[in-house]
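One structure coming up, written as C-alpha cells, with questions to follow.
All protein chains but one are shown at their positions in the complex.
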C-alpha cells in the first residue's frame, strides 16, 4: 500500500525526478524500516548485557533511520541538498553502528543481525545518493 | 529478520508470555509500520490541499504508531499496564484519524488508503489487547 | 517563543478550550521535554551498567513523551478522546518508569533524577486531564 500511495505522491514532488524510480524508493524504505527495527531490538538486548556503547550507537541509528524514512515519505518537501546530507548522515551512522556491532557479532546473534541490516542500509543509501546525483540538472 | 530477532528477545521478557505468539507480534509490527507510513504520506498530501485537521490527526497517528512499535520491539521493558494503555491510546488515535480521513475519502485517494491502514491497526490492537488480557495471571 | 506561537495556534483549535490556559500548556510541554531528555540520558547510562529493564522502560517513556509533546503542539488536530487516552498512556508509562528507576535510585544518581522527572510528568498529566475533563461540554 505504501508504494501505491508513493507513486501518486512522487508525481507531486518539486524535485527533478528523472532517474528516480518507485522501485528504488521502496528499496530505501524497506532498508530503513528493517534497520530501525533491528537497531531498537539490538539496543534493548545490549542494555541487558551491559554493552553501553553498542546500545547507544544502535539507538542513534534507529532515530536517524526514522527521520530519514519520514523525509523520504514526504515528497512535497523533497530538496536535493537536504536529502543528500541526510542520506550521508544515515550512511555514516549505520556504518559506525555496524562496526560497533561487528565487534561482538560472534558472541551476540542480535549484533550480527543488526550489523547486516546496517550494512544493507549503507549500500542502499549510497545507491540512492548516486541515482539522485545523476538525476540532478547540471549546476 | 525482525521476527528472527524477536523470537530470541521474547524469551527474555519478564512479562507472562502464555498466549502470546510471534505471529501476533509480527502482525502488530506490520500494521503499525504500514499505518505510520500511510499517515506520514497522507499528512504530507493533506497539507498541500489545505486539509489542516486531517494533516494534524495523521501526524499524531504516525507519532503514536512509532512509539508503540518501538515499545513492542523492546521486550525487556514490557509491562502489562504500560502496554495496555499504549495499545488503547494507539487504537483511539487511529480510530479518530480514520474517521477524519473517511470524510474526504471519496475525493482523496490518499485519505481512503490511510483510513484503511488505520482501521487495520485498530483491529490488530484490539486483538492483541484481548490476547494479552487473557494471558494475564489473575490479579 | 514556543508559547507565543502556541497562543496563536490555540485560537484555531476545534476543541472546546474553556478552562484551558496557555500556562497549563507550557507546564505540560516543559514537563514532557524534561522527562524525555532525562529518560534518554538515563537509558544511555543504564545500558552501560547492564540495567536492561530500566534502559528499556526509560526508552519507552522517552518515545511516549515525544509523541505526546507533538500532539499537544498540533492544535488543529486536538480531539478530546485522543488527548485523554494519550495523556493516560503517558502517565502510566512515566509511573512505571519512575517505579523501576526508584529501585536503584540510591546507587544511581541518573535514576534518581529520571524518577523525579517522571513523577513531575505524572502530576502534570493528571492535572491537565482533570482540566480538560472539566472543560468538556456535557455529553
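First chain written, first letter: the chains are A, B and C, and each begins at residue 1.
Rule of thumb we're sticking to: a contact is a pair of C-beta atoms (placed from the backbone, for glycine too) under 8 Å apart; a residue touches a chain by one contact, two chains touch by 3 or more.
Just so it is clear, the structure is predicted and the values come from calculations on it, not from any experiment.
Put simply, the hidden chain is in touch with A, B, C once you look at the whole complex.
From the options A:3, A:24 or A:96, the residue with contact to the unseen chain in the full assembly is A:96. Only one of A:6, A:31 or A:57 touches the chain withheld from this view, namely A:57.
Which of C:34, C:64 or C:132 touches the hidden chain is settled by the complete complex: it is C:34. Per the touch definition above, the residue from C:28, C:117 or C:132 contacting the chain not shown is C:117.
Taking the whole complex into account, chain A touches the unshown chain at residues 14, 52-53, 55-57, 59-60, 63-64, 66-67, 70-71, 74-79, 81-82, 85-86, 88-89, 92-93, 96.
What chain C contributes to its contact with the hidden chain is residues 1-2, 4-6, 8-9, 12, 29, 33-34, 37-38, 40-42, 44-45, 47-48, 62, 66, 69-70, 73-77, 109-110, 113-114, 116-117. Along chain B, the points of touch with the absent chain fall at residues 43-53, 55-56, 59.
We adopt the following convention: only the chains that are shown with their structure count from here on.
Contacts with chain B and chain C are shared by A.
Among the chains, the centre nearest to the mean of all shown protein C-alpha atoms is found for B. Because chain A and chain C carry the same sequence, their contact can be compared by residue number, and over half of the numbers here are used by both. Using the mean of the Cα atoms as each chain's centre, the chain most removed from chain A is C.
Relative orientation of chain A and chain B, expressed as the C-alpha superposition rotation angle, is 180° to the nearest 5. Between chain A and chain B the centroid-to-centroid distance comes to 22 Å (mean Cα coordinates, whole Å). Residue positions of chain C touching 2 or more other chains, listed in rising order: 52-53, 55-56, 59.
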